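Apart from one protein chain that is not included, each protein chain of the complex appears where it belongs.
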């Protein structure tokens, strides 16, 4: 699996998000290398995350008649990020279709379909636009199985393009993961690279638990050379994507890149930094992460969402509870500021940068 | 200010919540004593939290013509918990009225009224029923001021009866505070006793920031002997309500009682436990709490909501970040289990009890 | 302008509610929109079932007053809508009830103890939805209307000969979800029947503060969906209208909205105090429209019912009441460990840890 620099999405007008892409800059990437070597299969080719997701949907639709894809603009247009491109043409409008514009309606009807044996995969166009469906997600999707003593399961996958760094206007760059991770009953997954995007989405669709599948918008145009189908580490497991001994950086989705870059920069200062891609936010993979933290004795979690009450709080709290005697410094959080997500010209100041991560690392007393 | 045992609400049919109260047991209480001595005023009398809240609404309506009270059943009925009892009769249906049954509609129209100079105080009947209004709260109430560079403020108070321990059927016992505290732009307040209920609600209504005002249902029938109006410690400040030297228990709303009882029980084991009533969840009063934690070197936060991603995670994470060298044990969380809130017969097993708090205290290595 | 629009059947419902049997027990001359009165045999069955559910409601309300149930919302007075609509369902159809619709679940064949488990506080949903083709009774208002729509959509996609029926209240009609369900059902032409029980109140809020429309059935036209207004206390009219709508749906002709005009004779739940918002005379007034009285009178006139059948039915009702008492006087077995059993299909290590905490607490407290 080799790695290419992403192309600027702006140059390819059919491949871009229709609301925000003009201002987006493609993030050139090294793939963090979580994919297992593919079995003998199609020849490797260069695959963006959107293409990998598209492929996963196509393969799930082909393998299982009960898989349905619907939502706003996912049919003819193929989604504003083109993740569902071509699926309506291939599988017909009884399998893939445009719904009326109402998110509570999309989730609510998906619940009914799942009760009747289907596996709906629905898209919330941007994560602030999942909020109208909040009641259906929190009061029903998360609770139906428990409510019925396991008699009714809801194998629904809710795809949510999330996070910022694409020059999106207001309400187009939220990181809503904390709302979902603090809701018992939901499984919350977020890939950081094309291979994981494919593999985790397929597993999510196949899961009998409802999954909130969060797709990092700024990584959509990241490319990897890959043979699909690919099977990466299983869902519900975090993965060490760079080994180190001095500190552990935890990241997910869009900040995995930041963590790797920070580790690289740290190396120049003589620090050996381990990086873990969490991949699944709920459940949290205590085993993998605690093992690393006990080894390094220091950790920081990086995310785009505001720090206060963000997902990083849970990570820091539980790692401290479980590993207190092993820690030589508090678990730090490097996150967005505690303000609403800013307008495009200010997002560079809001987002956690390599500099902010390095500053945090420096704030530790390395003599401890 | 003396203290009485609450009466069983079931015996007084006009004073009870219409959906859940039959199974509710009144919580006999000692008042944690946060009220400042009232100035020369009306003679003290026995006041429940619902009465204190009712009084606060009445006084706010009387003092400020722009204060409006509306929502589901808050008019003629006086609210299912009778918090708005008598207000429609006293102030007329142009100030206090029953709205159509739609929570997004209630918050959305409150936003418009606030833009037009009003101070709406609205009720979400139970906290799971604030979820239909999630988008309006998160995308507008929290963000309007920032969006407009401070030109449009939304002085809205959203009253939410929350938490369990009242034998409520499904969706009537959620603790939704983490959703609001992880949203920048919201101030989140929760009183634990009648005096604070009065004082904090008045301050919330007077505040130019939108406030999510969370009323602990299981404390509604708690009584204190009190002269209203009363002015307690200001909002945005936590308060030490019992002094101690060995450990700090942090609690809010319904769990303040649990914390005090645990401190009492701890004393029998020779532990001197400090108890802090947080009162305001966002902003967090770092000053007061860190001071206590530095003194005791150990702390636990108690809440009803599920632990994973709960508000306690933020408390534990930030206290550790700020006070790491002073801690002799990890900040612990004693919370609900990571499952949907259970049905009435199981809630006693779900809720954090004095026993669970004491077990947590015991789990610390006191030799450290 | 050249907008292509479906204009068929564009009309508002007739003002006079469809009714076969008047309050006086005689046939009315109301236009019935092509519907025909059910056979005497069918009506006798409906009579029997209405008597049973009325006795059921009275018995459960009584037991709730005695404290055997946490809360109970009775549908006394609404038997014609509950029984007429539910009886029209075929076995393969699915019912999507609310908290108000225990009578419908009883009519659907769900055992008493399983219906009441939720209100006694044993577990959120006591029955197996797949066994009775009935979803858990929804408490978050209007949410179930979308589930019914989605379920019917799946049936349609699978080519199943099944329709869905959902109940909702006049209050619930104001929620956004109701609108979204009407719209999705009509755009997708799903076999869904919306039975809107307009019982004049949402807790304390009267219909005229819920809507300014002439009738709630007027909503249907805005979705290109047939709407009917039915005398909801005439079981013959309800049955005929719902049966025809279900047949329409199964026939591929899409959803129908049926507004049943009726009245809630009891308080909202046992702990409500209706004297705050409605007159005793109003309740008295509605007694003359009683659904059982009029049907009995009618069937005695046609000769389908005589004293001995009436006595036999009364006896069956007493037997049912006794079985309700028996069921509710037994203690339900609740196993605290089940808190963790049904939340996820995929086991979680952290939940297993929490279960151990609980097991230890149970052991310490001497629980089995």
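When the chains are written out, they are named A, B and C in that same order, and each has its own residue count from 1.
Note that a contact is a pair of C-beta atoms (placed from the backbone, for glycine too) under 8 Å apart; a residue touches a chain by one contact, two chains touch by 3 or more.
What you see is a predicted model, and the numbers here were worked out from it, not measured in a lab.
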{"item": "Options A:167, A:216 or A:283, residue touching the unrepresented chain", "value": "A:167"}
{"item": "Touching residue (missing chain; options B:76, B:145, B:202 or B:279)", "value": "B:145"}
{"item": "Where the missing chain touches subunit C, by residue", "value": "1-7, 10-12, 15, 17, 19, 174-180, 183, 186-187, 189, 200, 207-216, 218-225, 231, 233, 254, 261, 285, 289"}
{"item": "Missing-chain contacts mapped onto subunit A", "value": "10, 13-14, 16-23, 72-73, 75-78, 80, 97-105, 128-129, 131-132, 167-172, 308, 337-340, 342-346, 349-350, 353, 355-356, 359"}
{"item": "Touching residues on subunit B - with respect to the absent chain", "value": "68, 94, 99-100, 102, 104-105, 107-118, 120, 132, 135-136, 139-140, 143-153, 184-185, 187, 207-209, 236, 283-284, 286-287"}
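Definition applied: only the chains that are shown with their structure count from here on.
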{"item": "Longest centre-to-centre distance from subunit C, chain (CA-based)", "value": "A"}
{"item": "Chain nearest the global centroid, as defined over all protein CA atoms shown", "value": "B"}
{"item": "Inter-centroid spacing, subunit B versus subunit A (mean Cα positions, whole Å)", "value": "34"}
{"item": "Distance from the mean Cα position of subunit C to that of subunit B, given in whole angstrom", "value": "36"}
{"item": "Where subunit A and subunit C are represented by their mean Cα positions, the distance between them in whole Å", "value": "41"}
{"item": "Interface hub residues of subunit C, defined as touching at least two other chains", "value": "123-124, 140, 176-177, 338, 343, 348, 350"}
{"item": "Touching two or more other chains - residues of subunit B", "value": "104, 128, 131-132, 170-171, 308, 338-340"}
